[in-house]
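Note that one protein chain is taken out, while the other chains of the complex remain in position.
Showing chain A:
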């Protein structure tokens, strides 16, 4: 009767063994969460934050550098027996604050922005003073540790909008990143150079894998540091900005809204880029970032609005210089062409009646340029005036856009605006299919009407004239790391469609403007030959904008400037004064005309 019982017993043995192997197969091979849990258990990943690259000016003066900063990190899973009273005492916070911190953290966990296994910044940006006290006591609190990283510090408050700022990465940026570089709590360049050169400045994060035992005590490097990576510091940047000139420009712009841009024509390097009003970049670093950011971004004067690239204005009379060159190129006039100052259609100013091209620029004669534009747009290439204008406008557009108007120049900053050079398609839309011809659109002849430019384009235009026919895209960084060269797109010459002979004529005329024309009183310098052109942009019912572009010296120009001062009247006053002071500052180291400086600082231009 006992036959077969041996087999039953053996069957039980095998059955159990088989059950084990199946179960083991599941937990060891199928399920991989145990692997992660094991790593979470035994390995602490310590992020080694790289030092962000610093930014210096063209003469090696420090603009932005780093300050060490300390975050108190929490790994909730490891927090055990927290003595909250002691915690509050060490960190000098109240019980309510501690509760609020935990509440916030739990909300983040619920929103899946944080989890209890990963380090999370519990208290951010402890001060050096806090740190000294905390460091001795941190071991009392399991699950907490101090993480060091750096925040930005500013040696100069100048060029805040150009430099930009750094802050914690937003949820959206985090979700939209392509390369999965950033994580919750990381800092990222949010605007200006900080944003544009983020990938060079940020460096590479390092990771240190440490083994710890069940009590959380670190037992040394994991696998002798085989998987550790060193953090690689970010690359330092050398800016094209001349900090002294920049600071002087901001000094002159105090209390005014507008921009100053100074470019070295031969290289496209931006020497100064002032956006007024500006803000103190130190407000957007450190502990009070959030409050200050709200404060600054709600300021009615919009200090975060980077006017040199973002403010689109009508260019005004400075556009006549471009107009003149296009007309010469198209052959509709010669420098000697005289046109009667017929003020019946368009108003003018000053005592002149029948000027040639140079005279028309010098006196900024509106009827002259209206007639010039008419000759360009109505060449008689088509049978009716509508088609004729269309053909003429297309040719005109091509020339104007070759100066860099109506498109993004491609400066190394984010959020650059295009401006507008009206095309036939644009007018079709604007007139919703109704016919339009020269008589409808002639105000573009004098830089009014539909034209829109940003101050950077005006400065670039001045630089193009200084170069007699080409420009190099304006940029703010001349060297990344030790490379000594800017990004490749900032060495390339962009030629206009205009012959350089025609530029010479334009430059002559601009020389006249300063010598004996609209800018003679405030832009003429004793030792330097300045070429410039005023603009007074109508702004009914408010005051006009004051505009001036210039370059100097006449031969072998070293600096091209555009100045745009909002609501400050004639271009020959505020803008011309500021531009000439900038030229003096850069070429001579300071002004020889304190009265002009006082005049600008007083800010009464009426």
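FYI, a contact is a pair of C-beta atoms (placed from the backbone, for glycine too) under 8 Å apart; a residue touches a chain by one contact, two chains touch by 3 or more; residues count from 1.
Following the convention adopted for this analysis, contacts and distances are computed from a predicted model.
K.L.:
One chain of this complex is not shown here; going by its UniProt record, which of these names is it: "Carbohydrate ABC transporter membrane protein 1 (CUT1 family)", "Cell wall polymerase", "Manganese/zinc/iron transport system permease protein" or "Xanthine dehydrogenase family protein subunit M"?
P.N.:
"Cell wall polymerase"
K.L.:
Which listed residue, A:5, A:110, A:434 or A:542, touches the chain dropped from view?
P.N.:
In the full complex, the listed residue that touches the missing chain is A:5.
K.L.:
Contact with the hidden chain only, please: which chain A residues?
P.N.:
Listed in rising order, the touching residues are 1-2, 5-6, 9-10, 12-14, 16-17, 19-21, 23-25, 27-29, 31, 33-35, 37-39, 41-43, 211-214, 219, 222-223.
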